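Showing chain A:
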Amino acid sequence: MTQAMLWIVDIGALLALGIACARLISGPTQGDRVVALDVVFSATVVLTASMAMASGWALFLDLGIGLAAVGFVATVVWARLIDKSPGGAS
Partner candidate 1 sequence: MLVLTPILVPLVTALVCAWLPISRQRAVAVLGSLVHVVTATLLLSEVATHQALRLELGGWPAPFGIELVVDRLGATLTLLAAVMGAATFVYGLSDADPGPRAKTRIPLVYGLLAGVGGAFSTGDLFNLYVWFELGLVCAVGLLALACTRRSLEATFKYFVLNVLGTLLFLIGIAYIYATTGHLGFGALRQAALHEDGSRWAALVAVLVLASLVKAGAFPVFSWLPAAYHTLSAPVVGLFAALMTKVGVYTVLRLMGDVFPTAPGLMNTALAAVAIPTMIIGVLGAAHHWDIRRILAFHSASQIGYMLLGIALGTVSGYAGTLVYVVHHAVVKANLFLVAGMIHRTTGSFDLRRCGGLFVARPWLAVIFGLSAMSLVGLPPSSGFWAKFGIVRETIVLGRFAWTGVVLGVGVLTLYSMMKIFFEAFWKKAPDGARMPSGPTGLGPAYLVTGTLALVSLGVGLWPEPLLDWARSAFVDHNLATATEGLP
Partner candidate 2 sequence: MSILSAGLSTGLSAGLNTSLNTSLNTSLNIGGAVVAIAGIVLMVIAAFGLFRLPDALARQHAATKSVTLALGLVLIGLALHQTGLDPSLAGAWWSRVAVTILLLLLALPVASHMLARAATRQAFSSQQLRASPRVEPDAQRAAAGGGDPDAPPTDRDASR
């Protein structure tokens, strides 16, 4: 059951990752991209959690913690930069 669940979780996370990446790439505004980036980070946290379970090493969750922290910073920083920038959509 663990395997099946992890399989589903992995697939789901990758799916979310893929969709988010598609939005990341297709834009069209910077705002869209930074929104997508946030999703990317969250999906990656899911992947680390899945790895933590699959490997039996809880320490992969630490990765998730760090990722949540710095991912947040990335989102905020990028959003703020867009917020400050003069023009409209790229």
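Picked so that all candidates are chains of the complex that A comes from, given by their letters.
By our rule, a residue touches a chain if its C-beta (ideal position, glycine included) is under 8 Å from a C-beta of that chain, and two chains touch if they have at least 3 such contacts; residues count from 1.
Please read these numbers as outputs of a predicted model, since none were measured by experiment.
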item: Which of 1 or 2 touches chain A - same complex, any copy; value: 2
item: Touching residues on chain A, where the partner in the complex is candidate 2; value: 1-2, 5, 8-9, 12-13, 15-17, 19-20, 22-23, 29-32, 34-36, 38-39, 42-43, 45-46, 49-50, 52-53, 56, 58, 61-62, 64-65, 68-69, 72, 75-76, 78-80, 82-83, 85, 88-89
